[in-house]
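In what follows, a single structure is set out as structure tokens and then discussed.
We show some of the complex, not the whole, and keep each chain where it was.
Note that the chains take the letters A and B in the order they are written out, and that residue 1 is the start of every chain.
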């Protein structure tokens, strides 16, 4: 098998947003994701206890076009109000088709 | 009945809280593992509900309708005037003032538990339905505060209001308190006996651990006091005294006993630091958490536990002429 480049989109956000964000990325074409519990600090202060709320890191491997759509949509809908950090990394995977979105780009 | 106000300060609960604060101040590495604070919260809320429910067996609902109404009205009023004061005199922005108003209008389960433990240790009786009071007084002010913020902001990206209300009414504290009460009521005193060795006897021990952890968090927040400013500091100490007095009066008028009036005073004086922060994070993300967390957790909460509760109790005693 030969490695093929894909995009790994990472979202760091308040745990309260988890369900909504997962719903968004699924709708936008992600076929899987991985979630980890993290704490953090940023422009909106600390998020490191039960009272302050914690963060989640959501990672999804998608094709380039879906990555772009996810980034634009999340930015559009959440950046103004929410403490969200979002970035994309190029990674190499062996079975590209398991990550490619099934839906047509609309 | 001989009453010594110092005894409250020297209860294991209060002292554990102070130990937590002290540990942070001396930069100890003491830290509860992730998940333990939440597990303790779940235990406390569920235990409060179950115990209250089990005692409700055979009580006339009419008995607690009036106190409940009184509690809700109080919450709404507190929310409105704290919002006004914070806007006008504190010069806070709409979002920050609303978030703070929601916290002070809502209630704190840990403070409630501390007041029950306080009365228990003095042998003062109180009504079994008080947990229901705790449950119904949690949500109204939060909803109102969010509504106030939304009305006054011209933002076009407001979240629709109804789903938000749904989220609040199904929040974990409401579910655990009301669910626990329903279970306690349905299974009766006999059912509660089966689970009392976990939910009754060790309750104060778990509360002690919870307060130790709350002390650790409070200690970290104390550094933010400066950024909170002197207005918010004074506000967070003075308002509880006012609200506590009003709460005791409301309890007296609505037919509660001396113990129940003390608890209603405590509830009115307390500021939520579990349900309200969670709600504000979602509904008012533009509000600065430093303000409401520092006020509710680092100032009002310890004040109530150490000074407030004995104060409201003393007032209640004099009101009831004991």
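Basically, a contact is a pair of C-beta atoms (placed from the backbone, for glycine too) under 8 Å apart; a residue touches a chain by one contact, two chains touch by 3 or more.
Remember, it's a predicted structure, so these values are computed and weren't measured experimentally.
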What stoichiometry, expressed in the displayed chain labels, describes the complete complex in this file?
A x3, B x3
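The rule we apply is simple: only the chains that are shown with their structure count from here on.
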Starting from the mean Cα coordinates of chain A and chain B, work out the distance between those two points in Å.
36
Chain A-touching residues of chain B, taken from the complex the two chains share:
34, 37-38, 41, 157, 217, 220, 273-274, 277-278, 281-282, 285-286, 288-290, 293, 297
Counting only contacts in the complex, chain A reaches chain B at residues 14, 16, 37, 44-45, 49-53, 80-83
